[in-house]
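Every protein chain but one is kept in place in this view of the complex.
Chain lettering (A and B) follows the sequence in which the chains are written, and residue indices restart at 1 in each chain.
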Amino acid sequence: MTSPLRREDVAKVAKLARLSLTDEELDLFTTQLGQILEHANDMSTLNLDDVIPTAHPFGLINVVRDDVVRPSLDRDVVLAMAPDTEGGRFAVPRIMGEAP
Amino acid sequence: MRLPGDWEMVVGLEVHTELKTATKMFCGCANHFGSEPNTNICPVCLGLPGSLPVLNEHAVDLAMAIGIALHSRIASSTFHRKNYFYPDMPKDFQISQYDLPINSGGYLDLPDGSRVSIERAHLEEDTGKSTHLGGTGRIHGADRSLVDYNRSGVPLVEIVSGPDIRSSAQARAYASELRGILIATGASDGRMEEGSMRIDANVSVRKPNAPFGTRCEIKNLNSLRSLQRAIDHEALRQIELIEDGGTVRQETRHWDENLGETSTMRIKEEAEDYRYFREPDLVDLDPDQRWQDRIRASLPAMPAERRAKLKARLVSPAQAQLDAVEVVIDLGLESFANAAIDAGADPALAVARAANELAAGIEDLKNLSAEAFSATLLMEQRGELSATQAKTVLGELLASGGDPKAIAAAMGFEQLSSDSLGATVARLIEENPDEWTRYREGDEKLAQFFIGQVMKITKGQANGKAVIAELQARR
Partner (left out) sequence: MKTAQSIAREVQSGESSASAELDNSLSAIRARDEELNVFLYVDEEGARATAASIDERVARGEDVGPLAGVPIAIKDNMCQTGIPTTCSSKILEGWRPPYNATVIDRLIAAGAVPVGKTNLDEFAMGSSTENSAFGPTRNPLDPSRVPGGSSGGSAAAVAANMTPLALGSDTGGSIRQPAALCGLIGMKPSYGLVSRYGLIAFASSLDQIGPFSKNVMDAAILLEAIAGHDPLDSTSLPEPSPSLVAHVNDGVAGKRIALVRELVEGADEDVVISVNRAVEALKDAGATIVELSIPEFRLGLSAYYLIAPAEASSNLARYDGVRYGLRVDAEDVAAMNEATRTAGFGAEVKRRIMLGTYALSAGYFDAYYGQALKVRTRMIDAFKRAYQQADLLIGATTPSVAFAFGTKTSDPMSMYLSDVFTIPTNLAGEAAVSVPFGTGEAGLPVGVQLLGPGRSEAQLFAAARVLEIAEDRS
């Protein structure tokens, strides 16, 4: 698990994360993220094949709520937060592709 | 439709069904279709910073009900985040189930005896809804879009079939049978036109026993007719492409109902990178045996069982009667048919009247009791009402309720047996061809002419409405 990070990886990740980076930022991030991943290599020496990953610190299960309607927010309050609205809806510039 | 040569299609369906809960999947907002835009939203389903999801217990109940009906294995499951940016998705990730779904495996038996395997039926949340302004109203060419988040967070179950379907008719039968099951379990209202059941079809073609071909996914088919047409069209498109020396490209396609064809929506150059990981704001779901048993015990009979039971009551049924049974089961009318048969009505008659008259008046079914339905059929069987009169009485019962005997009396059906009224009307039509032609062409005034003639012959014993019914039946 040596750092496989290349400049084009960083560019690809930026696109996935919807961030645009300048050339200088790309260089800087490639170096910095590389260093962090290199530090993380200390984990690769461990044999963790049989270890069950932990996503939650405590093992709670079946936390559910009753199917009972609660008041929603006032629409005017919600729309007042939005950068742009029209006809009671949130307005956005054109969408270039359908949802996956 | 038959495919050319020895080509065979391979189809798998992904059905998304909205669950009929009172509230959304992770918050207490109303799960209600048709509200004013953005009125059923709160910090959770709008993805406001700091908000957290809490799972709706009833959504889990309904997901398990679907799983049990599809003979799935219910197991300990987890929720994951599926990460992608899209404006109708408030958190820019969808909470869904990934490697550990609540229901896995299972099958669905179709009326024709074939069996389609079920891979999984998992819980996930719905997105909001966009309206596109400018251009054609479709997403392409629009200037801007408006988003309503009322649907955001509505609970869904996604049911994924195995690639077992071999014809568009079988695909349609599968979707129809599944819809019946969803309605029977109470999980969904099955309203495809309102989007509460949406279908994606994975279609590929191959020669017999060859490995599966490259598949294309047709998105968002919202009627059984579209499903069937789209699959046929897509299979033919792929066959033509291959026979012309081309190769099928894996892609997502859009079905245009008006043009009757599919078109490229998105090419899958590389797999989408959804960066699935465990949803840290939710804990594991592990329904114990008691919870599962409670759901199992509350399930009514599924359509296949109900269909088999009703068919068993018919004596050497003709195909038309078997088809009528399908309609009765699909529309959930068998309680009427069964009650009439129990009361002594001919099973074939009971099924036919339910499949035709009751199906036509299904919106008004609340006005009609099973007893009134049975009584009408028995009157018809005893010859107190003609077939036409019985249909008229049923129509009246559906329209405004009441007692069939009283209705028949008010319409004068008792004074004149339908057979002789029918015969009289038939004779008058033969004797007055010009009047009949004008009436048939839409001159309603001529009805009064015929009524007058009938009254003269019957000395005022006949009922005008019944005469009109006889005329209409022959029109």
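The criterion applied here is as follows: contacts are C-beta pairs under 8 Å (C-beta built on N, C-alpha and C of every residue); 3 or more make two chains touch, one makes a residue touch a chain.
Computed from a prediction, not measured in an experiment: that's the story for all the values here.
K.L.:
Using the contact definition given at the top, list the shown chains touched by the missing chain.
P.N.:
Spelled out, the missing chain touches these shown chains: A, B.
K.L.:
With the missing chain put back, one of B:R81, B:R151 or B:K391 would touch it. Which one?
P.N.:
Of these options, the touching residue for the absent chain is B:R81.
K.L.:
Could you pull out which residues of subunit B are in touch with the chain that's been left out?
P.N.:
43, 46-55, 81, 83, 85, 87, 90-93, 145, 147, 271, 273, 275-277, 280-283
K.L.:
Touching the hidden chain in the full complex, which residues of subunit A are there? Just list them.
P.N.:
Residues in contact with the chain left out: 1, 4-5, 9-10, 13-14, 16-21, 25, 29, 32-33, 35-37, 39-44, 46, 48, 51-58, 60, 63, 65, 73-74, 77-78, 81-84, 90, 92-96.
The working rule: only the chains that are shown with their structure count from here on.
K.L.:
As a quick test, compute the distance in whole Å between the mean CA positions of subunit A and subunit B.
P.N.:
Using C-alpha averages as centres, the distance is 38 Å.
K.L.:
Using the touch rule from the top, collect the residues of subunit B that touch subunit A in their complex.
P.N.:
Interface residues on the subunit B side: 21-23, 27-30, 36-43, 46, 54-60, 78, 84-89, 127, 130-132, 139, 142-149, 219, 252, 254, 265-266, 272-273, 275, 277-278, 280, 282-287.
K.L.:
Name, in rising order, each residue of subunit A that touches subunit B in their complex.
P.N.:
So the residues of subunit A in touch with subunit B come to 16, 18, 55-56, 59-73, 75, 78-79, 86-95, 97-100.
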